[in-house]
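Moving on to chain A:
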Amino acid sequence: MVLSSLLLVPLLGILAILAAPRHAERLIQRLATLATALTLGLSLGLLAKFDPQLASLQFVERLSWIPPLGVFYHLGVDGLSLPMVVLTTLLSFLACLASWGIPERKKEYFILYLLLELGMVGTFLALDLFLFYVFWEVVLVPMYFLIGIWGGGRREYSAFKFFVYTLAGSLAMLLGILALYVQTHTFDMIQLAAAGPALDPGLQKLLFFAFFLGFAIKVPVFPFHTWLPDAHVDAPTPISVLLAGVLLKMGGYGFFRISYPLFPEGAQWFAGCLATLGMINIVYGAFVAMAQTDFKKLVAYSSVSHMGFVLLGLASLTPEGMNGAMLQMFNHGIITGGMFLLVGVLYDRAHTRELSAFGGLGARVPVYAGLLTFFSLASLGLPGLSGFVSEFLSLIGTFGVWRWQTVVSVLGIVVSAAYMLTVLQRVLLGPLNDKWTQLSDANLRELVTLVPLLLIILGVGLWPLSVLQWQDPSLRALIQHVLAPR
Partner candidate 1 sequence: MVVPALLESLRVWLPELVLSLGAMAAMLAAPTAVGAAAGRRAALATWAALLLAADALWQVQGLPSGAYFSGLITVDALGHLFRWLALGVIALVVLMVVSSSDVSRGWVGEYLGLLLCVGVGLMAMAQANHLLMAYLSIELVSLSSYALVALVRDARSSEAALKYLLFGALASGVMLFGMSLLYGMTGELSLPGLQGALRTLDASSAGALALALTLILAGLAFKISMVPFHMWTPDVYEGAPVPVAAMLSVGPKAAGLALLLRFAQALSPAWEALGPMLAVLTVLTMTLGNVVAVVQQNVKRLLAYSTIGQVGYLLIGLSVRTTVGLEAIFVYLVAYLFMNLGAFACVTAVCNESRDESLDAFRGLSRRAPALAALLTVFLLSLAGIPPLLGFLGKFLLFGSAIEASRVWLAVAGVVNSAIALYYYVNIIRQMYLLAPERAGVLQAAWPLRLAVGVCGLATVGLGLFPGSLLEWLRAVAAATRL
Partner candidate 2 sequence: MPSSLLIQTGLWALTLLVLVSAGFVVALRNLFRAALSLGLVLVGVAGLFVLLEAEFLAFVQILIYVGAILTLVVFAIMLTARVSNPRLPPRPPSGSGRQRMAAALVSAALFILLASVTRALAAAGLQPGQAVSLSQVGQELITTLVLPFELISLVFVSAMVGAIAVAASRSPR
Partner candidate 3 sequence: MIPVTHLSLLSSALFCLGVYGILTRRNAIAILLSIELILNAAALNFVAFGRAFGHAQAQAFALFIIALAACEAAVGLAIVIGLYRTARTVWADQVNLLKG
């Protein structure tokens, strides 16, 4: 029941907030924070009880849900989903704290927020394809509102774009699910993982491609990435955090959980393309980020670049590469989540995100400057911080398999250093712009949201085994499964 409780708590939170009067804003945000905190606590408890030695699924819950269709309420975690679940609950909690600054319509906001968390956690827990799809889509709707109502800039456009893009992708996935169901008459991912590889290779490739469309848009893979900068930029800060931190991971997770185990032939067939796309993502994203003048947009494009390492690692099908890809998802969530929080901190005070508007803040807001420097360094892959480990693993794992893609991707590292340092230079260094002499430093709430992320980045960077040990057995089993001769 522990996994169900992860879903139940946000649900109860929603109900409690629904019952709360509209004007009791403090109560509402406390309730929401409580719900997210409880979920976080539960997921940490899960972490403690999880046996990292086992490659199999743990805490499995399986109840019949729609018997005529053979749909089950089937949850479970293994090394692939556990880091994602923890990431989700953690970021949800922190972003919930950051949401306290939302100016209006708090009741609706927190209801949608908890619904979003419910969907995200569910996506990572689901072991039934139907259930997975349900959660996958459930995420879309609150996200649309959260961007569309509480966003800034061209929020309507961005929200709609996000919605349409992702829905188009998931509809392709839906076709894939249907075709798979017609072939196998089951939605159970475990059974499918056993049955899928036996499918006709041609069909596998087709299905892989259908699922690829769904996941690729979420990741996002070039050229399906254009929703991302808009959505990230116009979303309110906490939602940007979740968007970058969790939603993108749903796409990557899909590859690990569905595409690879179910269609190994397709996966091997597509690996070359995936590596090339990963390379394009890395280099292209970095270059485009370089040219941005809007801070948030820059971070958004850096996400495109960073997610490229996930694709690259995935394409390798080596333990190092896959571990790197998985870890990169976790790390990117933490680091970019932190970056968006930092952008938000700045935006809350200055009401602009134009890089050229700043300068010399380093002296004015030293704590903020330190944090920004730290997260930027993590983002550019400084050794000792978490981003390095995963990028390094992806690269070294892929190098032996996709030589040239990897070599070109290494270039991306240089470019990422270039744009990140440019940010630091424009924002923190140089002479202080007179406009910002009254700027205040990060406050306690902001520190509370940022410091845990900082510690995780440091912890994973110094002792990557702490995360790797959870996922490694599952990933090795997965690779074995994919490469098994048939």
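With respect to how the candidates were assembled, all candidates are chains of the complex that A comes from, given by their letters.
Operating definition for what follows: contacts are C-beta pairs under 8 Å (C-beta built on N, C-alpha and C of every residue); 3 or more make two chains touch, one makes a residue touch a chain; residues count from 1.
Model, not experiment: these values are computed from the prediction.
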item: Touch-positive candidate for chain A in this complex, from 1, 2 or 3; value: 1
item: Contact set on chain A toward candidate 1 in their complex; value: 64-69, 108, 133-134, 137-138, 140-141, 144-145, 148-149, 155-156, 159-160, 163-164, 167-168, 171-172, 174-175, 178-179, 181-182
